[in-house]
Every structure is written in structure tokens, then in C-alpha cells.
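Below is the structure I would like to discuss, written out as C-alpha cells.
All protein chains of the complex are present and in place, except for one that has been dropped.
And then chain A:
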Amino acid sequence: MLASSPRLRATLLRVAQSIPVVIGVVIISFLLTRALPGDPAVYFAGVAADTASIEQTRVAMGLDKPLVQQFFIYVGNLLQGDLGQSLSSGRSVAADLAKRLPASLELTLSALILAIVIAVPLGVLAATRPGTWVDHLCRVVVTAGVSLPTFFTGILLIYIFYYLLGIAPSPLGRLDFIYLDPDHVTGFYLIDAALMGDWETWRGAAKQLILPATTLALFTLAPIARMTRAAMLTALSSDFIRTARAAGLSNRTILYRYAFRNALLPVVTTLGMVFSFALGANVLVEKVFAWPGIGSYAVEALVVSDYAAVQGFVLAMALLFVALNLVIDLLYTAIDPRIGFSSK
């Protein structure tokens, strides 16, 4: 079967190639968290702890053991799917990630979709009409999006739409407290609520999503619009478009069938990069909107040297990016059949 399907074989090969990366991430994240300043035993022993109770906490946390032994215990647990216990949230890291990763992904993906819907047409229009008002608008939006920090945009949007106008819901996280979380299936509230057929909750979750997603979208649409415009300009000035025009093909066909499809490759690459940094930029948006996502979780864990949580976060991110790169590679071949896996 493998021989008959080159794409499947290539996919498996790519997955196999990512194994050393993941092993490297496990080792590096372990060592880096240990290299962090601070002593978690002191922190978690509490406000009025004396030397004896700090030592008790250290033993209870297993931090009195040599580093190598701690590492093997960690890897052993990891192989059994146990990411350890987060000290700051008091729950298992796996449970925390299962709860918080979908929250961040839901926010980031919504923002990204919003950004694509706005930025790609904007980029295409700007490229086909360079120097007109559309092009200038594109430039203004791009500059504004890049230069406004997300926490500032977030607070500004809250101030205008919640505080002054009162049309946005309270910025209280994923759902106002009068709603109940939908049953956990995917962790994406919009999907879970839809699966339950609970449209009341769906609307509640969607309303909560609008402001933070807009904040993040403003930030992410800049590179996408920029890249679309540049790629379209390159494509439109290339030989095959001139040939197509000479052959008398309609403008529409030229634009969408030939130019846009060729311009898509760099745009998809940019999307992958934007997605990764948007997950990182999430932290500030999450803080402002009380969004219980993975970014604020990681930052808080880092501040208190919560080793298990930080390692779990880094590992989850590494796996996510391995998967993301794979998806993007597969997208390449779908967009442009000339790119084969065999060539890589």
C-alpha cells in the first residue's frame, strides 16, 4: 500500500523526520526550565515557610533528586502520556492543556479566518489597481495593524464597544457567567455548542469571540495583505500572464485561475508563520479579555517556575508546529501540482 501511494509514504516520512525534533524539544525544554532563575520549592512552600517546610516541599516535588534522575522520571511519565502535575493550577498539565489549547486555537483560528477574509481580497485588489485608493487603503490598514500593539487595540476596543457604547458583551472570557460551558467534545465552544444544538450558548460564545478575534485579526492581517499584494504583483507581471493576455483569455480567468493560484504559495507560507506568531501574540489579548488560553497559562507557569506546565506547553507547541508544517506542505502540493514530495 505504501508503494502504491507516494503521497502517503511521503507523509509518513515527514512524520518520521519530526521525531528527532520532538526528542530535541523534550531535552531542551527540560534543561531550559531547570536553568530558569528561581526556586519553585521556595515559591510553593508559601508565605510563611521556614527552611524545614521549604525542604519538605522540595522533597514532595521531587526536586531533591539529581537532575539526570529527574529527567528519566519525566521521560518515563511522558511515555505513559503523563505530562505531570501543574503546581500553579493544581491540576494535571494534560487536563490544563486540553482545556486551554482549544481556547487559544479557537481564538487564533477565528482571528486568522477573519484576517484572511479581509486581507486576501484587499491584497488582490491593491495589486490589480496599484496607486489607487484601494492600494492606499491597503497600505494604511497594514501600517496600522503592525504598529498598534495588541493589548492597546484590545483595551481600545473594550473602551469603545463595551464601556462607551455598551454593545459588546462583558469581556469576561469565553462565556458570560450566565451561560454554562457546552459539553466537552472538541473544546471549541462554537463547535461543541453547535453539536449540542444549543444556539443560545453558541451565540453567547460567538459574541464573546468578536472583540478578541478582531483585535488579533487587526494584528495578523497586515502581513497577509502585504504578502498577497506582493505575490500578486509578481505573478501579474510574469511571462505566463502576458502570454495568457496575448491569447485573449478573460481578465477574470487570468486573475483567478492563473495569477492568484500562483500567488497563493507565498501567501500560504506566510499564513503558517502568522499562525505561529499569532499563538504567541495571544498572551496579551488573553490577559486583556480574560481569555483562559494557553499563552497566559504558559506565562504564569514561567513566572513561578512551574516546570511541568512549562515543559508541557513547549511540547504541545512543538507538536502543533510539526503538524502545522505538515499541513502546509500538503497544501503546497494541492495548490501547485508541480511541487512533489519526491523533490524534497
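The definition used in the following text is that contacts are C-beta pairs under 8 Å (C-beta built on N, C-alpha and C of every residue); 3 or more make two chains touch, one makes a residue touch a chain; residues count from 1.
Criterion: contacts and distances are computed from a predicted model.
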item: UniProt protein name of the chain not shown, from "biotin carboxylase", "Glutamyl-tRNA(Gln) amidotransferase subunit A", "Peptide/nickel transport system substrate-binding protein" or "Cytochrome c oxidase subunit I"; value: "Peptide/nickel transport system substrate-binding protein"
item: Per the touch definition above, residue among A:P6, A:G24, A:G38 or A:G280 touching the missing chain; value: A:G38
item: Sole residue of A:A60, A:I73 or A:M273 that reaches the chain not shown, by the stated touch rule; value: A:A60
item: Touch residues of chain A, complete complex, unshown partner; value: 36-40, 42-51, 53-54, 56-57, 60, 87-91, 96, 99-100, 151, 155, 158-159, 162-163, 166, 169-174, 176-183, 200, 204, 286-290, 292, 296-297, 300, 303-305
